[in-house]
Each structure stands twice: as C-alpha cells, then as structure tokens.
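One chain of protein is taken out of this complex; the other chains stay put.
Per-chain residue numbering starts at 1, and chain names A and B are given in the order in which the chains are listed.
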Amino acid sequence: MKRAVAVLALGLSLALAQGKITVWTHFGGPELEWLKAQAQAYEKTSGTKVEVVEVPFGDIKQKFILGAPQGQAADLVVTIPHDWLGEMAQAGVLEPMGKYVTQSYLSDLQGVAVEAFTFGGKLMGLPAFAESVALIYNKKYVKEPPKTWEEFLSLAQKLTTGSTFGFLYNIGDPYFNFGFFRAFGADNVFAKDAKGNLDPSKLLIGGEVGEKALGFIKDLRFRYNLVPEGVDYGVADGAFKDGALAMIINGPWALGDYKKAKIDFGIAPFPTPPGAKNPWGPFLGVQGVVVNAYSKNKTAAVNFAKTLVTGKNLVSFNQAGGRIPVSKSAAKTLEKDPVVSGFSKVFALGTPMPNIPEMGKVWGPWANAINLAIQRPDSNLKKIVEDMVAEIRKGIGR
Amino acid sequence: MKHPPGLKGFLLALSLLLGLLILSTGVGILGYLALEAYLAPPGWTILVLALLVMVPGAILVGRLFPWLTDWYYFLPALSFLLVFTLYPIALTVYLAFTDYSGARSGFPDRSTETQVVAQEGPRLLLEEPVEEALRCRPCAGETVEVYAEGHRLRARILEAEGNALVLDRIPPFQAAFVAKVNAFRFVGLRNFSFILSQASKALFPVFAWNVVFALSTVLLNALFGLILGLVLNNKALKLRNFYRTVLIVSWALPGVITVQVWVALLNYNFGAINRLLGVLGIYPIPWLNDPDWAKVAILLVNLWLGFPYMMTATLGALSTIPDELYEAAKVDGANPWQALWGITLPLLEKPMLPILLSSFAFNFNNFYIIYLLTGGGPAQEGRLATAQATDILISWAYKTAFSAEGQSAYGLGAAISLLIFVLTVAISLVNFRVTGALREVR
Partner (left out) sequence: MRRLLAFLLVGLALYGVYWFALNRLFDAGSYRKQVAFGSVFVPYGWVYALGLLLGLVLLLLLYSLIHTALTNRIQGRKRSPWPLFWQGVTHLFLWVLILLVYYPVVQVVAASFDPTNNLFSFRRPDTGFLLLDAKVIPYVPEPSLENYAKLVEGVVLYPYQVGLLLLGGLALLGVALIGLLRRLLTPEDWMDFWQGRLLLLLALAVFALALTLSPRQFTGQGTEAKFLLWVRNTFLISGLTGLLAVLLTATAGYAFARFRHLPGRYPMLLFLIFVQMFPGFLALVAIYYLLSRLDLLNTFTGLVLAYSGGIISFGTWVYKGYLESISPSLEEAAMVDGATKWQVFTKILLPLSAPMFVFIFLLQFVGTYSEFVLANLVLTGVESWNVGVGLRSFTTGQFQTKWGIFAAASVLGSLPILLLFYGFQQYFVSGYTAGAVKE
C-alpha cells in the first residue's frame, strides 16, 4: 500500500513534465471526438502531448504484441476487450496497474469489471465500459418485447414478409450465440476449479449442451425459417438501420447508428429457447484502457488512462456514443437512461467472457462448428461437436 | 587483369563481393552501436553508414582487382536481395523450427511480475511463494527477467524453494521485480510432425484443392480465352479492336477491389447474382456458404478476372501464325474446321505452353482471390478452423500465423511456408523441364 502511494506521488510529480504519449484507439465518430477532446484537455493540464492514432479493432492485438517490445506500439490503448487480456499479458506487453491505483479509485468500479481485467491475480488494465448483446427491437413493429419463446416465434414469423424481417442476427459468430449455450446449460466456456479460477481443461460448451444449442441455432434457420443464408453482421445491422428488421441480437456499440437512423428501439433479454433449462444469458464483455509495459513515458500514460476512467468522464463518454460505463458513480448518474437500464438488466443474466489466453483457441473451432451446423439441414451435430471439442483440446494442450 | 576462370573465379568474385557487403554492414552496425551512447540515432543509420563504407570500399577493391568491376553491376540488386529478401527468408526458416507464437514471444510475462523483497548475490527473496507468483512448476530451469528502474537482466532459475530463488548469475543492480519469460524454443521438427499428424484435417485436402483449383482455373481461363481469341482474330469482324479493348476491363481494374465487390454480388439472399437467377426461375445458390459451391464461385470469379489475360495472350500467339499457311490450306481444299485443328491449334501450343505453366504457378499461390472472396471458408466438417473448404496452402499458412483462428502461431506458419516453397520449387522444376526455359538461358 505504501509503495503504491509512493509510486503515485512520483507519478503525479512526473506528470507535469513535458513529453509525448501515443494512444491507439478503435473508436470512431463521436467517440473518437470525445477521446480527442479528452486528450486536448489532458495536454493542457499536464503539458504532455497526446497523439491519438486510429487503428482498426481487429489489428490492435497483433500489432501491439508485435510492436510493443520493439518500442513501436502506442503508450496506451483505448480500449481492449477483456478477453484479449490473458494473451496480451502473457506476451508481456501490458503494464500491471495495481501499483498505480488506490483502493478508493477501484471501489468506484464494478466488481465484475475489475475481475474481468484481473489476470493471474493482477490488475492489468482499467475497465471502462461493459457490453453484451441483447435483443434490440424496433418499436414500430414490436410494441412489447416478447417474454416467451412462443410469443417471440409467432411475432418473428409474422413479421417476416417479403420486405420486412422478423428476426436476424450475426448467426455465424459464437459471441452472438453464447446466450443459447448458456441457456442449454453452459455457465461459461470453461468450468471453474476449486479456487474459483477458470480451468481450461473443463470445457462446458461441448457434449450434450453443445449439441442442443447448435440444434437450436440450426432450427432458427431451417425449422423456424427466420435467419436465412447469407445473413452476417452487416446484413442484419443494415436491415435494422433500414427499418426493415423488427428484432436483432446486437450490442451497445451499434446504438449510435440506430439513433442516427432515427429508429425507435427498445432493449430486452432474449426469451428462453424451447427446451432450455436456464434463461438466455449473453457474454458480458468489459472493455478497458491498458498501458504498454515498454512505454517510455509510463507515468504520463497511466495518468491519462486514469483521467479517462473516472465517473465524470465516463458519463460524457456515454453521452457521446451510448456505451455503458462500469463506474458506479457514472451508472448512478445515468440511471434513468433507457439504454443503460435496459442493458443493465441483460448484464445481470450474463457471465463474463473468459480472459485466459486459452480462450483464443476456442473461438476458431467454435465458430467453425456453428457455421457447419447452419450450413445444411442435415448436418450431423454430434460429429460437429465432437470435432470442435477435439480441436479445442488439441489447441489448448499444445 | 583477366578474370580468373571457372568455379574458382566465381567463388572468388562472390566472396569478394559478399565480404565487402558484410564488412560494410558490420562497420554500419558497429558505428551505430558507438553512436548510440551519445546520439540515439535511428536504426537506419546502419544502412547509411554501410553505404558510406561500401562505396569507397568498392572503388578500392576495384583498383586492386580490376576484373571485379564487372560484378559491381550486380551490387544494387544483390545487396537489396540480401537484406530484404534473403534475410527475412532465413529468419522464417529458423522460425519454422521454433514454437514462436504470440504468447511465446520471448518477452517477460508481466502478469507474473513479483516484487523482490531481499537480494543476496544470486539469491532473491520474493513477496510470494515462487511457484505461485511465477506460475511455473517446477521453476528450476525457467528463464526469468530481473529488473529495476533502468536495468534489465535475463537469467535462469537454478533452484526455487518457498519464497526464495537462486539465479545462475548475480544481478549487478538492486533488483526490484522479477517476471517469468515466455521464451520460445527450438523444437526441431515438431511443427512439421504436427502438420503431418493433422494431415487428414488440413494438409491433404488443402493440397488437393490447391492443385485442382490451379489446374482447373488455368484450363477454364485458357479455354475461354482461346475461344474469344479465335473469334476476335477473325479479320472480317467489324469493331474487333473495340471488343478487344472493352473486354479487358476486368484485367485493368485492381483485383483487390473487384473481388470484394464480388463478395457482395454473390451473397445468398441479397446479392445481385442470385436475384438475377431468381428472375430466370432458378432457386438461389449458396455461392459462398456451401463448401462445393464456394469452389465453383472461386473458379467463376477467377475466370472473370483472368480471361482477358488469356484472350490477349491467345491473340498475341495467333498473330505469329503466318496467313500464307491458311491460304495454302484453302487451296488444298481444307474447310475452316480442318484449318483450326490442323494449323491453328498445333501452332498455338508452343507459345501458349509457357504462359499456361506460369499461370499455373501463379494461381497455385493465388492468395488474394481466396482470402478476399471466401476467406478460405465456408466451414467444412472434419477440418481445422484454419484450413477450410476453399483454403489453399498459402491462405492456410497465413491464417495459421496471422488470423484470429490461428492465434499467431508464427512458428507453425513458417513451417507451412517452407512446405509451400518446396512444393512451388518442385512444380517449377517440372515446368522448366517441360518448356526447356532454362536451357535457352544457357
């Protein structure tokens, strides 16, 4: 504790020094403007120049891991999803944050979020906002969100006409589909061991759970005729923006565009799929700010990260783009916001995505299995699940 | 004065040139290291310094061995090749025998960072039990990094017990933290044995489709190009230059752009192609969603991209056939059909063969069409996530090393690259044998 305070004091005194830090961000539009405004404000108070560089989301992880040790990466990244944490931490490019923050600072952040950004017992970044998918519906078509599967199905099928769709979503992506796996019995991707840590050797999405969930996803296409071939994220998102889609599974990141397209939307959890024992519950993702372990201007970077993740600034961030902050004080301010309250209910059903690096070995085969299941009406689910589990096991074992 | 002959002369010249290059690079690196302490110069100073040494060095050596000056014409290309082609290749070959990957990058794992409480020679006392803090079991033999503000040291753990560990060397500074290094190791042939052990899920089907793809796309394009070439070669046809110019548009447009456009056009529900088929009374075709149709889609798009080249090549080859042959055939009473089979096609063989073979070699590693059109997908049962229905070797390697499915397995990716290299060389050797291209050079 003493040490943390000492480092903090050192940091504060150094923060006034001149220097320059680089920030990588995948934000766009109003959120990018927000970040640039924050950077300018920080420049004024600290005298440290802040350069904001836009890097596509998909490139950040690899570029950071390759570049950081060579001194070729940004001093901090705004933001990374917490499921990258394990891999990036193991690659050694993340600066542990525990020594820079006080307990009182952390106490304003929700426990789940702090846990999501803790790897190997160390806080590796500052969580900023949470996200998960939910059922987003267009109020023009759906007055009351469906509570049961039967309601949902009849509504969706009724609304699927020649020119409008009842329900579409990014059906090939496991992130969007985890809710179904959870409903059919998988609490998470991995089971927890005695100490409460995720145990990569205990895979929960295989076996009967996997078969049932895949069966349901397949039925969405071939039995209920809801999500046809060729639908990916772009198609579903475009349809919703176009006002031609009643219900979609999507996350808070898309809401800015929906507002811009003047869609009157509501947020609700997906109803429990038929034959499932648990309610639907999505992956809870937390995005946060991380600092480069090889940064030449670490204190400035850490201080900037901390100014970004405060209750006040997260509220203004929410107003810019509509993301859901993990700061308790910010959440209190935004209590009345329908998006925040809507998603908070969905978050309560969800479970955090694993942040251990083994998760990286799961995504590929998992997506593969889902895509195989929805490829043909006569796909062999048992074999697909077995193959998936075998490939994941092999990947993790190596 | 005269050039020393034969192998001896060649080796002598080569070693002089390489010696010059290595000497100047060495001076560049040394100079950089010397300057580093004072100026913090950028890395490319090495190149500038090397050049500054090389030019006078070359003049000097040229004075000593006047016959060597002929070789200087090779210097620009050779030095570039060495630095920007051969060096990366050598590094890749080395990586193929390691388990280098995103997580095993050879850098300390900061999530194992543990404070050093006390230090006594090579013996460090940590805050927590070593095995737990550094997450290693057993810890002896692991590489760790010991560091403090402004200092770094790599060392190996000799023994670890409780909160204490003993390093194989004494840190020359007061250590503040210690962290485990995720070192990558030399694994011998393990990457290759992994490829072979998964061969039925990746290597064999991918290789088979790779050959089928390259072969059929060349044949298809050539057939189409041949027909068009024959049609447009008809001198009585009006507007033939117009057609010729207009039809090569798909060659003229950047392929990276047009292939991405095709992805949109081939969408199952919303693509223009299936809409067109709908109007024709044909049910929508899962162009990019079915493992077999995706292969057809790739062949068709590659036909669209590639037929203008084959058409142009055919027209070029046809223009070399003298008209007198046809006139003579006409006099002999041959009909156009006989002229085609008897004169045109046999005479086309010689100029077209090298074009077909090099086109095969090109398509064998045609990464862009596969990666942009289908990304290797769609999924196929019993395959690895990195080696899907339409993946060819090169896209498999790329996905293994650089995409989310492959998890930055750089070592494995490098091993596959090496495999591709061997296969390409083998194919090209056959190619050269058939065409006799190499004999002409001699």
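By definition in this document, contacts are C-beta pairs under 8 Å (C-beta built on N, C-alpha and C of every residue); 3 or more make two chains touch, one makes a residue touch a chain.
Quantities reported herein were computed from a predicted structural model and do not represent experimental measurements.
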**Request:** Determine which of the presented chains are touched by the chain that is not presented, and list them.
**Result:** A, B
**Prompt:** Out of B:Asn191, B:Asn210 or B:Asn267, which is the one that touches the chain we can't see?
**Reply:** B:Asn267
**Prompt:** In the full complex, which of B:Leu39, B:Leu86, B:Leu196 or B:Ala328 touches the chain missing from this view?
**Reply:** B:Leu86
**Asked** Of the residues listed, A:Phe165, A:Phe216 or A:Phe304, which one is in contact with the missing chain?
**Response** A:Phe165
**Request:** Check each of B:Phe173, B:Phe207 or B:Phe402 against the chain that is not shown and name the one that touches it.
**Result:** B:Phe402
**Prompt:** What is the set of chain B residues that contact the non-displayed chain in the whole complex?
**Reply:** 3, 5-7, 9-11, 13-14, 42-44, 46-47, 70-71, 73-78, 80-81, 83-92, 95, 100, 212, 215-216, 219, 228, 231, 234, 236-239, 243, 245-258, 260-265, 267-272, 274-276, 278-286, 290, 292-293, 296, 304, 306, 309, 312-313, 316, 354-355, 358-359, 362, 365, 367, 394, 397-398, 401-402, 410, 413-414, 416-417, 420-421, 424-425, 428, 438, 441-442
**Complete:** For chain A, residues touching the missing partner are 24, 26, 28-29, 32-33, 53-59, 63, 66-67, 70-72, 162-165, 225, 228, 230, 233-235, 237-239, 242, 244-245, 253-254, 376-378
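We adopt the following convention: only the chains that are shown with their structure count from here on.
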**Message:** Averaging over Cα atoms per chain, report the distance between chain A and chain B in Å.
**Reply:** 34
**Prompt:** Which of the residues in chain A end up touching chain B in this complex?
**Reply:** 3, 58, 62, 65, 69, 86-87, 89-96, 119-120, 122, 124, 228-231, 235, 293, 357, 360-361, 363-365, 367-369, 371-372, 375-376, 379-380, 383-384, 387, 391, 395, 398
**Fill in**
Interface with chain A, chain B side, in the complex: residues 102-103, 105, 107-113, 115, 135, 179, 181-182, 194, 267-271, 284, 286, 288-291, 377-386, 388, 402, 404-408
